[in-house]
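Heads up, one of the protein chains got dropped from this complex, but the rest are sitting where they should.
Showing chain A:
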Amino acid sequence: MAVYVKDLIRISHNWVDTHTCDVTTRGWILRLLINITASVVYPPLDDSCPSTTMASLSEEVLLVLKKVRQRKQDGTLYLMAERIAWGPEGKDRFTVSHLYSDIRCQKISPDGKAKIQLQLVLHTGESSTFHFSNDSSALTDREAAKDLLQQLLPKFKKKANKELEEKNRMLQEDPVLFQLYKDLVVSQVISAEEFWANRMSTTNTENTLSDKKQDVGISAAFLADIRPQTDGCNGLRYNLTPDIIESIFRTYPAVQQKYGENVPHNLTEKEFWTRFFQSHYFHRDRISTGALDIFSECAKQDEKGNVTHLELYRYIRSGVLNVLTAEGLPKEKKIGGKPASTSNPNRTGKENSNSAIIKRFNHHSAMILAAGSRRGDAPNDQASETSSTDGNSRDSDLFQPPIKKVWWSIDYLDLQREDGPKTVALNLKKSDRYAHGPVPLESQKYTTSQDIINSITCIRHEMANYVPNLAQVLTSSAVSSAIAALSPGGVLMQTGTQQAINQMVPSEVQGELKHLYIAAGELLRHFWTCFPVNSPFLEEKVVKMRSNLERFQMTKLRPFQEKVQRQYLSANITGHLEEMLQTAYNKLHAWQTRRMMRKI
């Protein structure tokens, strides 16, 4: 017979709920029940076996199935909170025990077969088969076991594979990372552990940030959505779903408080809600009724939150009041006296009800907004909640002495004397330095005065006899050499070809080069972060990285270079990569020689 311990506990809860009203009594009865069931399930102690004894069990047993055969032996199958175990009949120890996280999947024999079996396949590939041999309830037993496993296995599976899933997700999301992984790990330049070693630490922090999803807020129309349906006989039916109840509690913490106080001691839930909807608290006009209404206190608390004349008087008392904007202040001669009543007797009834409705709307919206922002905060008391809906923190103001408040209110930053940072006076001694350009101070050529005189006379002489001869300006040989120099590939056009290298090689080759750069960059990053070499781990890593780099050069870089050179002639696009790798080798060599010297 299958004994569901959990069911038992649930049944007992229900019974206790309906039959007792005292919390302590209830708890005592439950504890008693658990002990009774535990003694039924847990067999007596036996110390003689080395494998897992049932005595060491302090875990919760979820299901016990008798007459289950395993390897042609009769026994009992136990499903616990974290593992499944089977012990032969008559013995007190488990011969087979598997953690749920080790189980990959479960299999059942098809329905038509005579043998009713359940097979557990582990991650390692092993499997255990259990044959349910109870004549009357074999099928139900197996179904029970299968259902329970179906519920439990997914929970444990997540923990085991979470890391792998994480890695897969990262690879899928970032194509660059995926390419890098392919280049480095798949081609066995570096091992997978090294690849993930640097990455996992950075991504764990990112994930925790991304896990914070936004909380769903409260719909502003939730109260209106509870559309009452007429009951047929002059009554109204209100349909309350748990969502609506939750929204009401979040928006009106006063109601939640009342609920906590009254239910289930004084009123049932149904009665509570009936009273809620009946109360004028809920209705539009909110004209206060007798004190019997438990919700009248809520109304009074809400009133506190409204911005009324009360607030204005508080400001006056604190000495901070802008007289120009204080319109509509009722004329009171004594300003330090009691606050005026909230309703002016001169107002008509309709105005009163209009203002009341508007007040209700504003209050309702304010409560919804406050509920959204209140989430995540520690539970506040009523006073601070009402102040948070106003957006003011008046309490701190009220505790200051009045004169200080006045000074504080008239103190503006702009009116103060400017106290700028101290400056240094600039006095330049040799300002002609600025006028000198990036040209050497003295010209390289030195001309003697005799040279100068000679040159001038020469030129004068030449110019005196000058006649323009425009037909003989150029010789054809000079011109053709000039044209050759100016043509593409000529002397003067050399730098142009270097810039057009990206037009010389097609985009697939450029893409491959980019991948090479990314992979090389990753390896070089690993390499250079090892310096300064402080620990033996880093020493090993440095040497390993050097071999990785060499392998990368052999397997990836050289073939690419050869391919490019074969097809695109003189383009040397991998020169820079070679340079970087060579620098790394030189650094390692220098470090190693220094180490040798130190040892010597």
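Criterion: a contact is a pair of C-beta atoms (placed from the backbone, for glycine too) under 8 Å apart; a residue touches a chain by one contact, two chains touch by 3 or more; residues count from 1.
What we mean here is this: contacts and distances are computed from a predicted model.
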**Asked** One chain is missing here; what is its name in UniProt, given the choices "DNA-directed RNA polymerase III subunit RPC6", "General transcription factor IIH subunit 3", "glutathione transferase" or "Ribosome biogenesis regulatory protein"?
**Response** "General transcription factor IIH subunit 3"
**Asked** Quick one: which of A:Lys113, A:His265 or A:Lys429 touches the chain that's been left out?
**Response** A:Lys429
**Message:** For the chain not shown, which residue from A:Ala192, A:Val406 or A:Ile453 touches it across the whole complex?
**Reply:** A:Ile453
**Asked** Touching the left-out chain: which of A:Leu122, A:Leu369, A:Ala482 or A:Leu538?
**Response** A:Ala482
**Message:** For review purposes, identify every residue of chain A that touches the missing chain, sorted by number.
**Reply:** 424, 426-431, 433-441, 443-445, 447, 451-460, 462-464, 466-470, 472-475, 478-479, 481-483, 485-486, 488, 491-493, 495-496, 499, 594, 597-598
